[in-house]
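Left out: one protein chain. Kept in place: all the others.
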Amino acid sequence: MTNSIAEIGGAATILAIGTNTTQAPPVLALQAKKAAREGANLIVANPKEIDLCRHATIHLQHRPGTDVALVMGMIKVIVDAGLADMDFINSRCENYDAFVDSLSEFDLPSVEKITGVPGELIGKAAKMYASEGPSSILYCMGITQHCHGTDNVWSLSNLALVTGNLGKANAGVNPLRGQNNVQGSCDMGALPDVYPGYQKVAKPENKLKFETAWGVSLSDQEGLTHSEIFDDIHDGKITSLYLIGENPYLSEANANHAIESMNRLDFLVVQDIFLTETAELADVVLPAASFAEKNGTFSNTERRIQRVRKAIDSPGEALPDWQITAAIAQKMGAKGFDFDDESQIMHEIASVTPSYGGISYDRLEGGGLQWPCPSPDHPGTPTLHLGKFGTPSGKAQFMPLSFRDSAELPDDEYPFLLTTDRSLFHYHTGSMTRRVDGLEQLDSEEFLKINPKDAASLGLEDNEVVQIASRRGQTQAKTKVTKICPPGLVSMTFHFAESPTNVLTSPALDPVAKIPETKVCAVKLEKA
Amino acid sequence: MQKVNSPADVAKMREICKAAFARQKLRFLICAGTGCIAGGSLDVYEEFKRVIGERGIDVNVDLLFENKEIEAGTVTSGCHGFCQMGPLVRVEPAGTFYTKVRAKDVEEIVTATLDENAVIERLLYEKPDGSHAATEEDVPFYNRQQRIVLGGCGTIDPEDIREYFAVDGFQALATIFQEHSPEDVIEIVKESGLRGRGGGGFPAGRKWEAGLNAKATPKYVVCNGDEGDPGAFMDRSVLEANPQSVIEGMTIAAYAIGAEFGVVYVRAEYPLAVVRLLKAIEQAKEYGVLGDNIMGTGFNFDIEVFQGAGAFVCGESTALTLSIEGKRGMPRVAPRPRTTEVGLFDKPTLLNNVKSFAYVPDIIRKGAGWFKSIGTESSSGTAVFALTGNILNAGLIEVPMGIKLREIIYDIGGGIPKGGSFKAVQTGGPSGGCLPESLLDTPIDYDSLDEAGSIMGSGGMVVMDERTCMVDVARYFLNFTEEESCGQCVPCRLGTKQLLEILKDICAGKGRKKDIDLLVELSHSVHGGSVCGLGQTAANPVLTTLRYFKDEYEAHINDKCCPARVCTNLISYRIMEDKCAGCTLCARACPVDAISGEKKEVHVIDQGLCIQCGVCMEKCPKKFSAVECVSPKIPIPAKEKTEVVA
Amino acid sequence: MEERLSAVLSPYEGRKDALIPMLQKVQEELGYLSEEAMLLIARTTGMPESHVYGVATFYAQFYFSRRGKNQTKICSGTACHVKGAARVKDAFERELGISCGSTSADYEHSLETVACVGSCALAPVVVVNEDVHGQVQTGKIDKILEQSIKD
Partner (left out) sequence: MSKVTITIDGMQISADEGMTVLEAAQAHGLYIPNLCNHPDLKPAGLCRVCVVKMDDWKVTVSCKQPVKDGMVISTEDPEVQKIRRNTVELIVADHPMTCLTCEADGNCELQRVAHYVGVTPEGLNRYRRKIRNIPMDRSNPFFDIDHSKCILCGICVRTCDELQNINAIDYAQRGVTSLISTLGNKPIADSRCESCGECVVRCPVAALAPKGAQEPMYEVKSICSYCGVGCGVMLGVRGQKVVSVEGDRNNPVNKGSLCVKGRYGYKFINHPERLSTPLIKKNGTLEEASWDEALDLIAEKFSGSKGDKFAALASARITNEDNYLIQKFTRAVMGTNNIDHCARL
């Protein structure tokens, strides 16, 4: 997030796009609901009539995968109406003219046709966002999990820039990170192209820096992304995989492909707290400590680094992940893994990661710190880009965009568009939440949400088992007939191993971020 | 003329209407208040139409406005007030006043009036001295009254705005448009000394002034017609009989404070009032005296009717406005801004009772001094009461403030019927109190009643005779407030519940010695601790009955005796051997077969089976009067008891 | 049924302040407020269903189950009370075989007490269907019922 969670409550207009915020993350949704209650405009852009719509001023119910058209259409309205913040654009941005040229294809009639949202409503939302600021954008996987997810994000960035809603309090472009430490994993360089602190692998000076710090020589090749790794495994290029705390058996788009790949590995090590579906495929399974059994830090969606503290001992011989990794490294004769405790690791992190440069456990005793926090006396940074952007020129880039369709759209054979979402009561593949009886009681199985009209045309009743098939696989679930889904759209979660939704989803990747398009694929339905 | 296009047009309209109605030689006004309707007045009206029609007379009043003359007409009017004697028929212009008229009497009335110029004596009201009253003015029930708000009730057809025009209707509104600024209007209302007729008696002028001074817009004028007091129906009658006066009063208020929108809140239990009000609003708009650009002055004011859904607490101003907003009628908690600052939809709102608004046109037309000259120094004008209970002449009355209770009960009400004796009079409904014989010379005004432990209230006045148990009356009112408490605050919700449980126990003979102290203690805490007026006054019936009729409480608690022989757990019915003729009527009527006895032999009530329903006493022929009711209870013989157990 | 109610509710679409008139209209249509109807009102107005229920149950006018064909209301105003409304109530309960506030199993009769109907001068008063009966005597209620009940 460019801004802090608490700042959402201070926004005058909130655009929540591609996020079912009250289901995930619910505590953050409290801020948006509170703001709306106290008079802020809440614009919800979502193909489904999600719960947040109850609090919305405007609901833009666009077709899945048409976000670029919707947002660029809004920008065109803003520019045409003279609502662009030219002072901000001139002083803090670049590439505006080329960008404005790219708006020509997004006239309201065309956008209305693509998105299915009345042009008038788009215009109203656009003007509201532009003129009743500060305006904050919240987005989530509904934006990123598309084959043009990067474009989607760029479009939101453009929208914020054109109205001067970036680098200012209570505004910003705010991705709501899904998992507890997804921000931290990225910050720590658990990514193929960057070292900790987003220092590019491709830059020789960075490689040199880490070679010096770690006392080893490093590869100058960028690594493979998650999906590419499975492709390379499939092709026999990767033979060993060390998998920690993840369950691709259920979570990977086009899961059958991932399962097949893992079966081809020479050696699979899975390190987890439960024997997950994936762990059962492993050659070695290592027992890890849960969050309640170890010390460390998590970095949340607003870049706040907070202390995790050990409350109880791990069961049996289970160990904290870092101790296991260190033990493997040491077994392999490596140096630089002999830490006594977690604070020593944080000390090393701070020494090589500029944005974490001022972080130490002592300083985290209060309420945590938001990076960038480059030095021990730095107070942390609640709001990013104040005064200057983190680009080489210090200016923000406008990105000209054009609309592209999703990779797979419904056709005669697969007439329904399937999108995925999450349940409030479960988390990811359910390895934790499905082991909590109460949560299981509240939500115990997968439901295919379907519009009453579609259900009627297929002769489906509520709570009836239906067979769902895509070009890649098939599964079954019970129906939940609901107006939440517009006609033509069906929706499932992916929490339930009994109905593995991701056997259906599309493997099409975003060319830049390599994120699979789990939000749009074509399926057909039959009464089971 | 179909529309009032300028304030000056109102006078022209009056003349047109007056002249037109004068072309009707004679008319029969049939009371169509709820009481008379219950007695069959609508049948009477239909019969009049039929009988007159048979004579080839077209009773359509529109003809009068086409310069045609009508020999005789008939219309329904609102309530005349003398409900006990309904259905009532008034013959104009002579003013002949017929009571208890049935449809079968109509032919005779028409013939006597039209053909014989005669009066049917048997249908006239019989005065206590046996003589007959020819006109309303001659009836004691009316001749001590001074009818202002009720002035139009029973003399005009509430469903025809032209009748209202004919009696100076909307003249007051026209006058203020022509002559007075909003400040002037407020000054007049202040000078008149008008106090809110909803019960609290807050000076109306001051409230209006606060409404004018409130800064926020829009502003609202709300008329409180949620007449919830059990035993009161004054507002109902005004709304049913003269809705136009309320509309005119509200419009004047809207002009004074600068409001464009008004709401009349009417109980849903008053369907006729709703119908008449809606019709009146529609006609007023049609004639240009309500709605957009009233009388061509550019002033806009519209009125909507909101039907309450049945909650006594909505008579409280903040609960009422919340209810209009579609919420639970739970009064706002103090400290809070006044309704004139933050009221309906959180905007400045002027809220007055039906009668308060209905007085306003007369006050404007006749002047503040005229109103001030009526009544007392601190309580000017008249008071309207629904006089009911154990009283000879029940009905709706309007009397000058300051009149004594005794005058109302004996001179107007005719005293207690059937030779009964007066015990208490209850004013102010569930928030009020019961006053004994010794206080009958209390003058009727806000302050005197307050001092006596009761309140003026909205105008219910229930007379009780020696057959009324005062503990039971307190229980009755607490039962009412307990049910009607909104429940949000503890002292009211649980305090009324506790008071009621204690009173129920006392009535059931399960009272404890310390209960009286506890009742007093709790009553004070419920008064001091409750959020709103309902809770704060809920214990008044307990406190006043304890103050004036403590001996009855003590009889219940100490002697298990209900002196009024009302509390069923403390009474027994008994057949007097020396009087029973063995007619078997009681035995046949007894719903639980508790009475045995052969024909022509003395009957006996099985006390173990008797449920104290009193049917035996009711059925026993007057000439025998063999059933008596006694308290304390006749003990049930032990033998019978065991049989019951077996 | 949804269509029937939608027609009744359509003038109030999105109006949160019109909740009570909406409930009144629906009750006029159905005779009582079903859960389904209240859910529909919640959807139409965008109000939480708990709120719709909370408001509806606050007011005495609303019923939540099917009512009898004939409705008898015993006035329990003060004037009626001092003139023996309690006995009238007992008598009706005996006559109809149901207690106040309930409906007979065959849905022929509903019996309830109501706060003052404003006909105090005629106390004690009973309203059977649309007919107001004044000065009711416990011994004559069979005649009242005979006169006013629907076949």
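Per-chain residue numbering starts at 1, and chain names A, B and C are given in the order in which the chains are listed.
In the analysis below, contacts are C-beta pairs under 8 Å (C-beta built on N, C-alpha and C of every residue); 3 or more make two chains touch, one makes a residue touch a chain.
Since the model is a prediction, treat every value here as computed from it, not as a measurement.
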item: Left-out chain, listing which of the shown chains it touches; value: A, B, C
item: Omitted-chain contact residue, chosen from A:Met346, A:Leu401, A:Met492 or A:Cys521; value: A:Met346
item: Hidden-chain contact residue, picked from the options A:Asp187, A:Glu277 or A:Asp454; value: A:Asp187
item: Contacting the left-out chain in the complete assembly, out of A:Thr383, A:Thr433, A:Ser470 or A:Ser499; value: A:Thr433
item: Hidden partner chain, touching residue among A:Val284, A:Leu386 or A:Ala456; value: A:Val284
item: Option touching the unshown chain, where A:Gly18, A:Gly368 or A:Pro500 are the choices; value: A:Gly368
item: Contacting the left-out chain in the complete assembly, out of A:Val68, A:Val111, A:Ile259 or A:Ala318; value: A:Ala318
item: Residue numbers in subunit C that touch the chain omitted from display; value: 35, 38-39, 42, 48-54, 57-58, 64
item: Missing-chain contacts mapped onto subunit B; value: 311, 313, 328, 330, 333-335, 482-491, 493-498, 501-502, 505, 514, 518, 521-522, 524-526, 528-531
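The definition used in the following text is that only the chains that are shown with their structure count from here on.
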item: Length of the line joining the C-alpha centres of subunit A and subunit B, rounded to whole Å; value: 68
item: Subunit C residues within the subunit B interface of the complex; value: 16-21, 23-24, 54-55, 58-62, 76-83, 87, 90-91, 94, 114-123, 125, 131-134, 137-139
item: Touch list for subunit B against partner subunit C, complex; value: 34-35, 37-39, 83-84, 227-233, 236, 268-270, 306-312, 323-330, 345, 386, 388-390, 394-396, 426, 429, 460, 462, 464, 468, 473, 476-477, 480, 484, 486, 589, 591, 611, 613-615, 618-619
